[in-house]
Every structure is written in structure tokens, then in C-alpha cells.
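A single protein chain has been removed from this complex, and every other one stays in its place.
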Amino acid sequence: MNLNVNIQENNNETVVFLDGEVDVYTASILKEKLNPLAEGTNQSIVVDLAKVNYIDSTGLGVFIGVLKAVDKKGSNLKISGANPRVKRLFEITGLNEVMDVEEDQRKEV
Amino acid sequence: MNLNVNIQENNNETVVFLDGEVDVYTASILKEKLNPLAEGTNQSIVVDLAKVNYIDSTGLGVFIGVLKAVDKKGSNLKISGANPRVKRLFEITGLNEVMDVEEDQRKEV
Amino acid sequence: MAQTSDLIDLKMPAKPEYVGVVRLTISGIANRIGYSYDDIEDIKIAVAEACTNVVSHAYDETVQDPVMTITCGVFEDKLEITVADHGGDIDVNSFKKGKGPVKMDRPIEELKEGGLGLFLIETLMDKVEIYGDSGVMIVMTKFLQRGEVGQNDNGISTQHPKQ
Partner (left out) sequence: MAQTSDLIDLKMPAKPEYVGVVRLTISGIANRIGYSYDDIEDIKIAVAEACTNVVSHAYDETVQDPVMTITCGVFEDKLEITVADHGGDIDVNSFKKGKGPVKMDRPIEELKEGGLGLFLIETLMDKVEIYGDSGVMIVMTKFLQRGEVGQNDNGISTQHPKQ
């Protein structure tokens, strides 16, 4: 029921590894960690959801917020590694149309 | 929250593999499966708890019942593979003194 | 489970840290009844969205002990979950404005960060009713398909064999 956020900065790509659940409780933790990253210009930010087993509209809202912020700065946001359940939420809500949600390697079960 | 019971009969040893939780709900399933085994004479019954992550007094009570039944028939009951948490319950209740509870290979965390 | 109707009642502080506890309880109940993994996930999200709304919108800061109540009716063929608050009289018709998926024909800067909760609830559950009186009460139903296919007309729930 918790969320761990692990940030790895490479040259001009920042990968944010999330581990746990993104909900109304953990979203504030996530926002705090992502907001400073969104400040930079011409950045490439990848959020890795491989270890996220739960996300709901609060979590999706955080990503919309980040998308708006990075868009202003000419930066780029990409969602990667989402499992089929999590990915499905991006699809249902139409978020995958405005956001770069990476195709998943794993097969649908 | 469920319990799977898988019985493997070798020559004169029957191994019962449990997978799940043993509580007031699943204990009746367990009893149904174990009772016929306890009918035989000079049997050796091993209950493997390696995949049991929860047990309480209802589960322990089932094993006491089986122990009494096999004891009458000259059979033998052995508990194997219990994780430290589960094993601890056998110890607290003194059941490990009257029942053959196998030493665990795994280290206490 | 042979009974036609069991009732489970849960009352919690309307605080973010308890929404996950509600999810656990609900997933335990749905698991017991025999819903598929996917259905359990749908139910969890819908209930969490309703609770999140209580936490975020129902009470103003002056309320001393904000509470959310979750009632779960277990029937032969369905689960009926009610999430309610005592946030006071409210016009639930206003909720419907702007509900729906993200509109992709708009520029990114106009995207809204909220407004997806009720949309998800209605998408993931089979039947949803919202009442407002002394607070908001949202009644969500998910039907149980015992090994059958169909019955789900929103075209979203995948049809897996039930365990």
C-alpha cells in the first residue's frame, strides 16, 4: 500500500522507477518527487511503472500535471513498463492518446 | 485466503502439500482430506507446510485431531517445511513437544 | 457461499491513508465470492475512486471527524457496494459536467488533472447510482458471471474464466 520512488539520472534522460501503489495517499509523495524534475528545460523524463500494481485517477492526474509542466518547458514525458492492467487505465481514460505510453513487452495474460 | 491440498502417495509415505491459509474457513477442507489418510494402519503421513503463510489455532487443532487418530492406528505424523512464523506457533502452543515438527532449513529472517 | 445476501459495514476516517485499507477489505470480499482477478481489480479501483472523492471533496476543513462508510451487499449474483459521506446537502447533477475521458483534440495545456474518478467508476462497474442528501451516496454494482461470458455491456471488462 506504499510507494517507493527511485530516480536515476543519465545524460539527458531521467528515469523514475516507481514501486508500489499510486493512490490518493501516495500521490503527494510522487508529486513532490516529480515536480522538481519537470522544472528543467529540454529534459527527457521516463516514468517506469513495471513495479506498479495499482493506480487510479489520482495517479493518472499526477501524470497529467507533469505532462502539462514538461510540455511548457519543451521537455518530454514517457510512461514505460506498465503492466496490462495499469496500461488499460491509460487507454480507458484516453490518456495514451496525449501521452507517450510505451508498448509493453509482456503478453496479456 | 484459500487452501489447496495436494496429496502424493509413495510406497508407505503419504505427503500432503498445503498451499495457502489454514483458518476456520479452510480447516474443514483440510479435515476432509486428512481424515481418510488417518484411517490406514502403520502409515507415515507428512504434512508439508512450505507454502502455508498463515495458520491459527483452528489449523493446529486439525493437526492435533489427526495426531490422535494416527496414533491409535500405529501410524506416524510429521510436519515439515513450516516457515519460521508458522513453526513459532507450534512452539508457543507446545505442539512441537508432542508432534514431530521438522527443523527448517531456511534461516530466520 | 450459498446465502443470498450478506451485509458488510465499514466505517473509517475520511483520510487518504485509509483508502488502501478499504481496497484490501473489498478485494478480500470479492475474492471470497469468486470474482476473477480482473473483476476484483475493477471493483477495487471503483471503490477507491468513490472513497477518494469523499476524502477530497466531501468535507471542509472545519469538520472534526470526517467519516466515510462503505457498505457491501453480497448477493448470489452480484456485489453491491455503497460509499457514503455526511458532507451535507449537495446537487449531484453538477457532478456530471465534464465527466469523461481525456479530450485529445485540445492542446495539452488545457488538459484537466481531475474529473476522471466518476468516469472510471461508471466504466468499471456494471451499474452506478448517485444520490445526494445529507452527503453523497454512490451505489455501485458488479455482477458475478459464474463461468459465463457476456452480461457486461460496457465492453471493457475482459471475460476470464472465474476461479
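Every chain is named by a letter (A, B and C) in the order it is written, and numbering of its residues begins at 1.
By definition in this document, contacts are C-beta pairs under 8 Å (C-beta built on N, C-alpha and C of every residue); 3 or more make two chains touch, one makes a residue touch a chain.
Remember, it's a predicted structure, so these values are computed and weren't measured experimentally.
A.B. asks: Over the full complex, note down every shown chain the hidden chain is touching.
C.D. replies: A, B, C
A.B. asks: Can you name the residues of chain A that touch the chain not displayed here?
C.D. replies: These residues of chain A touch the chain that is not shown: 1.
A.B. asks: What is the set of chain B residues that contact the non-displayed chain in the whole complex?
C.D. replies: 1, 21, 23-25, 28, 54, 56-58, 60-62, 64-65, 67-68, 71-72, 85, 88-89, 92-95, 97-98
A.B. asks: Write the list of chain C residues that the hidden chain touches.
C.D. replies: Interface residues of chain C facing the absent chain: 1, 3, 6-13, 15, 17-18, 20-21, 23-25, 27-29, 32.
By definition in this document, only the chains that are shown with their structure count from here on.
A.B. asks: Just curious, how far off is chain C from chain B if you go by their C-alpha centres, in Å?
C.D. replies: Chain B and chain C have C-alpha centres separated by 40 Å.
A.B. asks: Could you put a whole-Å number on the gap between the CA centroids of chain A and chain B?
C.D. replies: 46
A.B. asks: Among all residues of chain A, which ones touch two or more of the remaining chains?
C.D. replies: Not one residue in chain A touches at least two other chains.
A.B. asks: Can you pull out the residues of chain C that are in contact with at least two other chains?
C.D. replies: Not one residue in chain C touches at least two other chains.
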